[in-house]
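Structure first, then comments.
Here the complex is missing one protein chain, while the rest keep their positions.
Let's look at chain A:
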Amino acid sequence: MAKPTFAMYWAASCGGCEISLLNIGEQILAVDAAFDVVFWPCVADFKYHDVENYPDDYIDLCLFNGGIRNSENEELAHLLRRKSKTLVAFGSCAYEGCVPGLANLTTNQATFNAVYDDCISNDTTRYQQPQVVSQVPEGELRIPVMYETVRALDQVVPVDYIIPGCPPEAHQISAVLTAILSGAQLPAPGGTILGAADVALCEECPLTKDVKQITRFYRPYEISPEPGLCLLEQGLVCMGPATRGGCGALCPQVGMRCEGCYGPLAGQDQGARMLSAIASVVSAGPPGMEEAAQAAAIEEAMATLADPVGTFYRFSMAHSIMGRAKTVDG
């Protein structure tokens, strides 16, 4: 019997998803044995035109990591969707834009200005921004146009499954691959989450909640949190309540707040959910306090929350209710 076919591709990503996949250790040899690898640019020598020549639905399992930042990313998304029976958005970039999605808070022009004009280490005798078409003595050169907005894979093509995380933790990748290799029935496709929990990170976090209220937030360098206790209740903006579990609550266990890299829970907006979690932890003052004084106390507490947008949507900007910051021309 022919082996099932496997493909993996990176679009706008950092390579960490591939490294995490390699961190499943010797199981990678089992994957290599069970699947017929038909496209995996980082490991094996296959050509794009090979993929183009495959019949539609030829690839049984395609793991797609990276967001959609330029036309090549977009084109490959369409091609691999057409050729794959099962297309998986693998990791936070493909799922929801991830850290590169923070670029949606600015513009390409501002980025170019920061990098090529107003930069302390630039050659001050010349200021030169990249040009899509430029002339060199020997002829003409072209570079691609960057898209203004970073998009998630499912904003370009339909996605069957999602494996969240920046990157997905190796034990979760391993569990999903084990299930697939054993022939287990996967849940119905349609953007279904695999390799993660259905509940908030707090549910798997070993730190103790005290139902304690706070009067201000702290930046991570401002306090040394008490070991063993909930970080949010100590004033650190831990994204646990607004974030899907599955990683094993790794960051809080080394005293660092959850950054939210597994994305929101089903049907939720990560920032909106976090705001409500924050509302429940901020003290409105002692009972009987006047309403105006209460409002002032809450406002004071909220003023200590640094960069809410970049914190709440560190990973989920592409899917956020904001989408992107408005540019001047709308």
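Heads up, the rule we're going with is that a residue touches a chain if its C-beta (ideal position, glycine included) is under 8 Å from a C-beta of that chain, and two chains touch if they have at least 3 such contacts; residues count from 1.
In this text, contacts and distances are computed from a predicted model.
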(request) Between "Acetyl-coenzyme A carboxylase carboxyl transferase subunit beta", "Assimilatory nitrite reductase (NAD(P)H) large subunit", "Pyridoxal 5'-phosphate synthase subunit PdxT" or "Ni/Fe hydrogenase subunit alpha", choose the name on the UniProt record of the chain that's been left out. (result) "Ni/Fe hydrogenase subunit alpha"
(message) Touch as defined at the start, partner being the missing chain; which of A:Glu18, A:Asp60, A:Glu96 or A:Asp154 qualifies?
(response) A:Glu18
(request) Kindly note down the residues of chain A that lie in touch with the hidden chain. (result) 10-20, 22-23, 25-26, 28, 32, 41-45, 47-49, 66, 69-73, 75, 98-100, 102-103, 105-106, 108, 110-111, 113-116, 119-124, 126-131, 134, 136-139, 141-144, 146, 166-167, 169-170, 219-222, 224, 250-251, 253-256, 259, 261, 306-307, 310-311, 314
